[in-house]
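Yeah, one chain of the complex is gone here, protein chain that is, but the others are all in their spots.
Chains: A, B and C, in written order; residue numbering restarts at 1 for each.
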Amino acid sequence: MPGSTDILAGLSRIGPELEALYRDLHSHPELGHAEHRTSNRVARLLTDCGYDVRDGIGDTGVAGVLANGDGPVVLVRADMDALPIEERTGLSYASATTAPGEGGTPQPVMHACGHDVHVTCLLGAARLMAESRDAWNGTLVALFQCAEETGDGADAMVADGLTDRVPRPEVCLAQHVLPMPAGRVGTRSGPVLSAADNYRITVHGRGAHGSQPQASVDPVVIASMIVVRLQTIVSREIGMLTPAVVTVGSVHAGTNPNNVPESARMEINVRTYDEDTRAKVRAAIERIAKAECAAADTPKPPDIERFGGFPPTVNDEATTGKVARAFARHFGDRATTLDLQTASEDFSEIPKAFGVPYTYWGIGGTDPDQYARAVKNGTLDSDVPVNHSARFAPVVQPTIDTGVRAIVVAAAQWLTRAP
Amino acid sequence: MPGSTDILAGLSRIGPELEALYRDLHSHPELGHAEHRTSNRVARLLTDCGYDVRDGIGDTGVAGVLANGDGPVVLVRADMDALPIEERTGLSYASATTAPGEGGTPQPVMHACGHDVHVTCLLGAARLMAESRDAWNGTLVALFQCAEETGDGADAMVADGLTDRVPRPEVCLAQHVLPMPAGRVGTRSGPVLSAADNYRITVHGRGAHGSQPQASVDPVVIASMIVVRLQTIVSREIGMLTPAVVTVGSVHAGTNPNNVPESARMEINVRTYDEDTRAKVRAAIERIAKAECAAADTPKPPDIERFGGFPPTVNDEATTGKVARAFARHFGDRATTLDLQTASEDFSEIPKAFGVPYTYWGIGGTDPDQYARAVKNGTLDSDVPVNHSARFAPVVQPTIDTGVRAIVVAAAQWLTRAP
Amino acid sequence: MPGSTDILAGLSRIGPELEALYRDLHSHPELGHAEHRTSNRVARLLTDCGYDVRDGIGDTGVAGVLANGDGPVVLVRADMDALPIEERTGLSYASATTAPGEGGTPQPVMHACGHDVHVTCLLGAARLMAESRDAWNGTLVALFQCAEETGDGADAMVADGLTDRVPRPEVCLAQHVLPMPAGRVGTRSGPVLSAADNYRITVHGRGAHGSQPQASVDPVVIASMIVVRLQTIVSREIGMLTPAVVTVGSVHAGTNPNNVPESARMEINVRTYDEDTRAKVRAAIERIAKAECAAADTPKPPDIERFGGFPPTVNDEATTGKVARAFARHFGDRATTLDLQTASEDFSEIPKAFGVPYTYWGIGGTDPDQYARAVKNGTLDSDVPVNHSARFAPVVQPTIDTGVRAIVVAAAQWLTRAP
Partner (left out) sequence: MPGSTDILAGLSRIGPELEALYRDLHSHPELGHAEHRTSNRVARLLTDCGYDVRDGIGDTGVAGVLANGDGPVVLVRADMDALPIEERTGLSYASATTAPGEGGTPQPVMHACGHDVHVTCLLGAARLMAESRDAWNGTLVALFQCAEETGDGADAMVADGLTDRVPRPEVCLAQHVLPMPAGRVGTRSGPVLSAADNYRITVHGRGAHGSQPQASVDPVVIASMIVVRLQTIVSREIGMLTPAVVTVGSVHAGTNPNNVPESARMEINVRTYDEDTRAKVRAAIERIAKAECAAADTPKPPDIERFGGFPPTVNDEATTGKVARAFARHFGDRATTLDLQTASEDFSEIPKAFGVPYTYWGIGGTDPDQYARAVKNGTLDSDVPVNHSARFAPVVQPTIDTGVRAIVVAAAQWLTRAP
């Protein structure tokens, strides 16, 4: 009975090509919604393998569909975009690319989050699946998403008709390279990535000369009270076993010492791991902002706007269990439990649009010896560059191999009858 | 044309009697509503002088009315009660008196606020007026008020029919002995004594085990936020040239470290000098307490109870001007402008009940040499005992003489045609 | 090869006696340090089984030692004391007992935390071990600890020479009945119970008349600022994946609205799960309290006193793994992972005194049907009474059986060669 082993048989053969592809992608990072070179390359390679390609979804998203007889449909997603960071890895294939920033000034761009690994691995897996059609049945959707870093790529693809442009999958899969030893894969059931929500609060006070506070409603004091009060959400309203963060990242009011300004503006970021807590924190922020404005008798209530942000990523228990068991069989003790991550992702918008379950796992990207030394020296924090660091540089192997294997092994749980 | 000079002619004659009376009153202080010995003595002396006496007004208040032909009615008020303070003046005539306190335990009592001076001076003036009826026309009402220290004596007398029991005056007068040089009299137009209002706020939270704050609505945090927020009333809502104080004198919540309590209670004292500011502060306290409870989503709004307290004393401009000019003529450079006082009084409830103007002035009680030395040494704060101090001990003379003169000179502005 | 199955063979035979013992203990609860009846009963029963008994350790603690040839020494601990709570279970064997409270007033006493279950199960396991000496080798120490609820029983036994009075064990074991379905046992590696630390902070301000705040250093405002500031420990200083709670359970200052008091006192409870976080929170509390006093320029720094409290309970990974695997074999799917508990315990002081590893697990006490209904109705919080509730009433079976089995199975991992 054929299975993932058969599909993966060709991996060593295509390995060198994948490594070259990876280095090329790393050298040519592109910001979200501008992944033109990357998506062209992806579309051409998928076409070459026989995939039916739909591109330009939500700007620069690409989907390749490989129908291989009756059977389940499985969607695997990789994200393509890079970050406005100046690379300091010292790699021979480091990025020297820039993109136009605000006002047209060139800004450096870098694959500092490993999306180049994701693209390479999914293309590798897609090719192996295409080259071993006898080993499986069903349909594989290889989805290359744009603009994950800006939080709006998945939404843009959904808004642009994704669910009508590819077959409805039974399950969605995705992976992320992380600062753990290369070769390792980690799964986690339930909450895995945090939701991130942004709020902008504008406090409307009343300006006055600084010597006449009684003529004012002081938005500086109100904003300060709101900042102070917001601390009680995490300290009092959320239980200690429920992770949540409320960070006021910016506050701005006034232009000089001697006038009470008209208004104050603050921006808040919230991290939670489930929809209940997410809703509870949102309600608390709104309640506190309004009440503090009422305490000061402002001429009108605050404006509270939600913007940007990411949903929580909560892995389906049954789906994750199936994948975790397959990983344990395939990877042995390199298959581990993934720690709860403080980062966020918009991947879950895709299965949500289809109304199907999903699982999202991590693969290691750090040189295992370097990792082991850092653990021994207690210098994990300083010696192992993390995602979004200018020094984030996954080792090419076994990272790429592991990522390809993980996709094939996971997809095979639905697309083959044997493990 | 006769005037105050004629009335005061007998002062030197009755001086020794007044001084003896003062020492006796000082030795026998009585708490508010318990001024039995004092009011009996007052009633008897007024009767002896020919006054028509009404006693037992609002418990222990006494009024003597001396009708002397056609002419204006002038009311002069003195307060009679003492304080639960243990006297430490070292005077030969110091109080050794006690009164039953809470649970029946005896507590020391002392004339630490100088009401004994007030009673003595008004009795002295009343007698001089009675003995010089040719020198003036009209009606003098000598009013001896109970329970000023507890803030309810004037109200009690009004509630007990004061306005029906004495003729309606054209003006009301009162004086207070203060830690300024004896012999001096000070007047002030407009605000002179503060209003004092007490508030009790009960915050209703929700109790929970200390490890489960999410199950609680934490009244300790809410009460703390209210205390912090209340500071902004004086710092932001009241102009810097408008005096106001908001003091949270007590806060109580919880019985042990490990439970979030059900509720918190705080008591607040407010000082203001005019009804507008008084109302503004009251509204702000209520607004802030309610909003902070709303910010925490308490199961119900706070209870806010006003209790005790004193009205502001705001001297009528025309009345005060008339008295101030008369004092300037009579006392020369010993007539000064009185500083705004941080203390409070309920005297103004009496003219308010009659709907008539009033003025309230200060007389010095400190030995002038001691005062001058303290000014020179910069030790006024430590070397000159103030009202309510256990060492407050007005010098008998020229304090008594000055107090009698001040009453007669002021009353004469209405009751005689000459200054 | 004999194992725990052989030892447990007699369980059904002694079951009725154990149930009767449990009901008797439940009817006769005793407060910490006063467990005279309980410890006498324990000592007699241990003696009857052939244990070498040492009693009166740390007041009312009892240890039974059963040496059974060469082999490891295993210590199993049960706690004996009850709580000052009035029982409302409606059970036929409910407590009607009282004990002298403060001032001699009788207060109700109840086994509201299930220590009666713990005593019964350990006595049952001790008897089974004694009656099946052929099935195991080594030494069993059955330790009955006093005064767990007051947090000082384990310390008292250690201070009273426990480590010299029983053989040094290789491992220490303990269990607790919890509001989960009876029949279930839950293990957890690493942190399992929180540390609880209490702090008492006294803020030294300067009193003054309420109208003269400038003469004061206001401890009410300082205490409020400290309460507000303490919220930032959990919201900012501790990561969202690290559980911690800082609760200010009480704050007291002042006696009336009109005086700024001299001082304020607050009591704080802290929950953490590891010594690093525990130390970090302690340092933050001290830093904040001192800095807020410095901000207000208090005449002297605050007094900060630590009192009461419990250490964290952190299960040894290897020990817990060994026990968890044995439970999985014995109990099948009734062996689960225990959730992190917000409660605290002083059990860990005992293995700490010996310098040996330990594991602490939970057994269910709730009727499984009742539990299932509550889950289905979403009424777990209201329908399943928890420890310290006046309605906490473990079902007798399978609670007792499960508790006896768990002890025997766990101890057998060291005392027999077969699982």
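Everything below uses one rule, namely that a residue touches a chain if its C-beta (ideal position, glycine included) is under 8 Å from a C-beta of that chain, and two chains touch if they have at least 3 such contacts.
A quick note: this is a predicted structure, and the numbers were derived from the prediction, not measured.
One of A:Val192, A:Val228 or A:Ala326 touches the chain omitted from the figure, and that residue is A:Val228.
Only one of A:Glu86, A:Asp155 or A:Glu267 touches the absent chain when the whole complex is considered: A:Glu267. Of the options A:Ser27, A:Thr247, A:Gln370 or A:Gln397, the residue whose C-beta touches the omitted chain is A:Thr247. Within the complete assembly, A:Asn198 is the residue of A:Asn198, A:Gln370 or A:Gln397 that touches the hidden chain. Only one residue from C:Arg13, C:Arg287, C:Arg329 or C:Arg417 touches the chain missing from this view: C:Arg287.
Against the chain not displayed here, subunit A makes contact via residues 194, 196, 198-200, 209-213, 218, 220-221, 223-225, 227-228, 231, 245, 247-261, 264, 267-269, 271, 308, 342-343. Within subunit C, the residues in touch with the undisplayed chain are 211-214, 216, 218, 221, 225, 228-229, 232, 235-240, 242, 284, 287-288, 290-292, 294-297.
Against the chain not shown here, subunit B presents residues 228, 230-236, 240-241, 243-246, 271, 339-340, 342.
Here is the rule we go by: only the chains that are shown with their structure count from here on.
With centres taken as mean C-alpha coordinates, the chain found closest to the middle of all protein C-alpha atoms is C.
Distance from the subunit A centre to the subunit C centre is 42 Å, each centre being the mean of its Cα atoms. For this pair, subunit B with subunit C, the centres built from the Cα atoms lie 59 Å apart.
Work out the mean CA point of subunit A and of subunit B, and you get 71 Å between them.
Residue positions of subunit B touching 2 or more other chains, listed in rising order: 211-213, 218, 221, 225, 228.
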